[in-house]
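Removed from the display is one protein chain of the complex; every other protein chain stays in position.
Every chain is named by a letter (A, B and C) in the order it is written, and numbering of its residues begins at 1.
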Amino acid sequence: MIFDPPILPSVLTLLLVIPLVGIVPLLAFVRDARAAKQIAIVTTFVELVVSLIMLAQFRVGEAGFQMVESVPWLPSLGIRYEVGVDGISVLLVVLTTLLTFISVLYSSGGAIKQRVGEFMIAFLLLEVGMVGVFVALDLFLFYVMFELMLIPMYLIIGIWGGTRRVYATLKFVLFTLAGSLLMLVAIVAVYLNSGPAGSRTLSFPDLIAGPTRFAPEFQVWAFLAFALAFAIKLPMVPFHTWLPDAHVEAPTAGSIVLAGILLKAGGYGLLRFALPLFPIGAQVWLPIIIVLSVVAILYGAAVSTVQKDLKKLIAYSSVAHMGFVTLGLFVLNTQGGVGAVLQMLNHGVVTGALFLFVGIEYEKTHRRQIADLGGFANHWPLYTAFFGIFVLASLGLPGLNGFVGEFLVLLGTFRYGGQPISGLLWGPLAAIGVILAAIYLLWMFQRVMYGPVREAYKALPDLTPIEVACAAPLLALTILLGVFPQPVIAIIQPSVERMLALAGATVTVAVH
Amino acid sequence: MDVLGPILFAFLTLMIVGGGLGVVLAGRITTSALLMAFTFLNMAGMFVLLGSETIAAFQVLIYVGAITVLILYGVMFTPQTPRAYGLFFQKQTPWGALVAALAALPVIVVAFSFHDAASLPAPGGDLNALATAVFTSFAFPFEVASVLLLSAMVGAIVLVKREPASRPPAAPPDPERPV
Amino acid sequence: MNIDVVGLVWLVPGIPLAAAIVNGLFGRRWLHRATGVIASVALGLSAVLGVAIFFAVVAAGHVARTVTLYEWIGAGDFHVNVAALVDPLSATMVAVVTVVSFLIHVFSNGYMEHDPGIHRFFTWLPLFVFLMLTLVLADNYLLMFVGWEGVGLCSYLLIGFWFERPAPYTAANKAFWMNRIGDWGFTIGTILTFLTFGSLTFHDVFPKVAGVAQTQPLTITFIALAFFLGATGKSAQLPLYSWLPDAMEGPTPVSALIHAATMVTAGVYLVARSTPLFAVAGPALLVVAIIGAVTALFAATIALVQVDIKRVLAYSTVSQLGYMFLACGVGAPIAAVFHLATHAFFKALLFLGSGSVIHATEEQDMRRMGGLRRKMPITYWTFLLAGGALAAIPPLAGFWSKDEIVGAAFTNGQPILWAVGVGTGLLTAFYTTRMIYLTFHGEPRDHHLYDHAHESPAVMTVPLLLLCVGAVFAGLVLGFPPEAGFIHRFLEGTVTAEAAAQSELPNYVLIAGLAATAVVAGLIGIAIGYAMYARRRPDPAAVSRAVGPIYTLLWNKYFVDELYDHRILEGGRALFGAAWAFDAHIIDGIVDRLAWLVSLLGSGLRRVQTGIVGNYALSIAAGLLILIVVYGGYATGVLHR
Partner (left out) sequence: MTLVPLPAFIAVSATLFFIGVAGVLVRRNAVVILMSVELMLNATNLAFVAFSRRLAVAGERGSVFVVFVFVVAAAEVAVGLAIILAAYRNRPTVDVDQLDEMKG
């Protein structure tokens, strides 16, 4: 809490406007690649700085929404342009701006060669969508941003992607769209049920202010609609097959942002909207989601061990990590909730970095099949060090950031005493996921890094300054969040407890 | 005298229905065109029977005068290919006839459920009532109708205007000489 | 000037960490071999401080001081600090770890001199010491887990040090995966401890153990077993032991430090530290004892036939660790810690001795050695004394600690385990004698190798001598008189196993008798060894043919490796392959089928657009017909709603 009287008023709207402002000059320089790169880098950097100021303005320890701006948007429908952040979303916004800045920085280093201008425009538009999702407090605005994210991502994968990009991007869009249309139906239903004709609203603070407004049966179905939309986005197991294809075909920058942030929109949505608005619905669907989460952890890890493509392996590992998130959220206790949000942050940093390094390797060797790679440790010491630390963080080595989130989720799971079977079964099963993680990650690390030197890769240069610049902040975060997670936990905990209390969880600390 | 109306009506009905069938079933297009004109004439008779002479006049003027002539032009430009009787029906004829017949039955049956109003309209022509209506309450639609006519005319011309440059590769066969 | 040494406890792990960071960052470009010096100096300082703390704690008697740095994780009612607990047990461990590590670092300077990756070696070795000290000094289970997995990581990195060849990195992976399985148990134990006791720090948990034992005996047993699973993973007990012999792929100093003296003893430290928990855990204690004894015997039998000098020592370590768990199992944790300390010295010395031999002859297979006694006198004599300590010949260190364990087994009512202990002692003496004779005595079997053999440089032999002092006198200094020696009084306070505390004076007659039987067994073992390998009366080759199938069984290490590597790994891979096939074909299949269905629907509709105007007119007419029928029906009441 550095600036008590906030020095930047309406900072959230600013965050949404800066990328748009950045797009305008880009339109003029769309043909000139070099200028486009510089504009994009400057815009995303300014966005990052403003988000850090926002973080500094954030009053730690408060559960409620801060920096709220509320303006009527469609008065006739009672829809307002309402934005605000609380403990959960403030860090996700900073993660978004950081990863976008790194992706743009890396892409300008030569990863994207043709049509750079359009790429940068798509990326800035994507950033608006992503930041919008995390700051939107009005369900309608949230839905608009949720969809806005989709279009640029579709273009990024569709145009600058790999060989089977059209199939992959179509699958990605159709999957997500199917889910979000369900959510739209639910949002309309929520609007209609939100009160007598006069005082109908979609603004989240109002919805949770009063007593639970929705009838139990309504909550069951509304929760299902929301949960499905977020389950596809997350992705939860039965709906995850779009992720590996989307990742394999996406360009490096696309992969970083897709894994780093887009998956979090699902987890964030569950915690922000699905759980608090429909507590009874949550209780009904809880057992199934917990079973699916544990299945996701084990299944994701199992399938990763036999992957031949590096990106697919990391994509499936994301399925496993996000399984921890849903598990943490739905055991409905403080440790589980805080662990889930921490896991989202850590996974964003670590998997974003892993994809960055797979991208770096792919730019140099143009090969991604594990069988073709090998012996990098001999001639890429810096790359090995960085990549090694991120692999270790991903498999949850204590002392690095992956462990803290996973351990808290496991602790929460053991504490979960509900049906169908108490946490004492789910906990050990989920913990097995950590073993499998070590197996497939180290197996991959060994096949790619160790072994005799391969002539084809001998002469390739180690990390260039740009790549190190991209990786350094992620490395710092990985180690810092592992050794000093307490400041982050202090920000997250009050808000998570407030949301979980709304969802009917037994929360230790009194909710204020 | 009171029997004249129904006889006249029956005669006109016969003529109209026969003419209509003739138009549809005639082998040569010119005969069906002429039969159409004949049907329009009898329709004018019907209007007179109903007491609205102006409409009957318009009917004769527009339908028999203008539209039949236009269609004859059309007939003139298109090939008169005398073909076997069966050939000038579409493949879907049986279905078409069936649907038309089936649709006709209930409408005709329903038609008989209407019954006359109590009072009869005042005798004397409908001209002034019609004129006042057209030029007062329906003035604006009338203007719109004229615009419609204008655009139809322009459209027709544009459609058929032959581009001097792009003569169609195949020279159109001489309309007189049947294919 | 008694500066508050204990307050500086965080420097002990801090200095090696600093050395590791410095070597890591600047090692590759500038420091190269200088990294060895930096690491050794850092370890020296840390050792001095460690020993100083040890003596400070000895002087202060039963002190147990917690030095807290900061709060690590605090979510809801779950609070864990980064804090060090300095008490007799951790002080002993710190002293042992730092001293042995320092000597091994010095030795490594010589051993790794010509290796291009020396800077990497001296980054990870001090990092390992830092993590081991964190493990030992942690005042709660979670921080201990950080050290626990950390040392697992360093052993992974150091086993796979020469990563060009496939064998090292496969062994490294195997080691990490097996440790991870053990860590799974440790995690479950930690979480259950928190859920049962509401805290993870030892000082909060242990006083409550007695109370909770009445109400939830089953939970306590389950927690103890979970922790023990973690210990078996880390200390290479059955069934998670097969990674240790493969870990010999790493450089020898690594084997000496990690796979003999320090890391593998972490499991013993865990059980010793949690004695109050294990003491009331009922069946769990018995499980520990049985697995310890069985592992000791099992590993000793395999060691009989090994030909690679490091493999013999590896199996010997597994066996000695079995002894330590046996001690904990029969309620004599102090004996376990005592044996841990002495074992650290003489086993490290044996490994470094074999390292010196390998360094000189570039050969690990004992069948091609022989007669090196004359060429490497210092290595020979230190190796002989350490072998004697291992074989538990009085007055060397091994005798005092191992026989105390065997004795404790007898006095605490476990005669079978006592017998197994004595038997294993015999086998241990035999394979030690066999090893010494094959390597150092008799005629050199490979003249080319023999001619090149030369005594190692001073930087390697001096640590050997220092360790030799420890191997010889540690037993006397710490453990004499038996059961009442310095270490027993010192550790009495912290590691009291209530169940087995003897109140009356230890009856010396029984102890002397037990010691005698153990020594006799040892001497028999040496005699057989001497007869077979020195006199060749029953020629080893003839004996091995005579026992035939047993020999092949032992030679293939009971086919355990095949079971693990092929059955379990291949089975797992096949299962996961099926999961991937399921994913790719079934789930993806459903999605693609759905897409195909939609396109099928599309093509179906396409045929409707026939292009013939008539058909469209017909469909309009049909629509009209339906409209009429429906309207007609409603109008006439036929189809009323």
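Quick note on the criterion: contacts are C-beta pairs under 8 Å (C-beta built on N, C-alpha and C of every residue); 3 or more make two chains touch, one makes a residue touch a chain.
Everything quoted here is computed from the prediction, not taken from an experiment.
Quick one: jot down which shown chains the absent chain touches.
Taking every chain of the complex into account, the missing one touches B, C.
Of C:509, C:608 or C:638, which residue touches the hidden chain?
C:608
If you put the missing chain back, which residues of chain B would it touch?
1-6, 9, 13, 16-17, 20-21, 23-24, 29, 32-33, 36, 39-40, 43, 46-47, 49-52, 54-55, 58-59, 62-63, 66-67, 70-71, 73-75, 77-79, 87-93, 95-97, 99-101, 103-104, 107-108, 111-117, 119-121, 126, 129-130, 132-134, 137-138, 141-142, 145-146, 148-149, 151-153, 155-157, 159-160, 162, 168, 170, 172-173, 179
For chain C, which residues lie in contact with the unshown chain of the complex?
606-614, 617-618, 621, 624
Please note the rule applied: only the chains that are shown with their structure count from here on.
In graph terms, nodes being chains and edges touches, is this line, ring, star, complete or other?
Basically the chains just string along in a line.
Provide the C-alpha centroid distance between chain B and chain C, rounded to the nearest whole angstrom.
102
If you average the CA atoms of chain A and of chain B, how many Å lie between those two points?
69
How about chain C: which of its residues touch chain A in the complex?
Listed in rising order, the residues are 24, 28, 70-78, 142, 145-146, 148-150, 153, 156, 160, 163-164, 166, 169-170, 172-173, 176-177, 180-181, 184, 187-188, 191-192, 194-195, 572-573, 575-577, 579-580, 583, 587-588, 591.
Over in the complex, which chain B residues touch chain C? Could you list them?
By the definition above, chain B touches chain C via 90-92, 95-96, 99-100, 102-103, 106-107, 110.
Touching chain B in the complex: which residues of chain C?
612, 614-615, 617-618, 621-622, 624-625, 628-629, 632, 635
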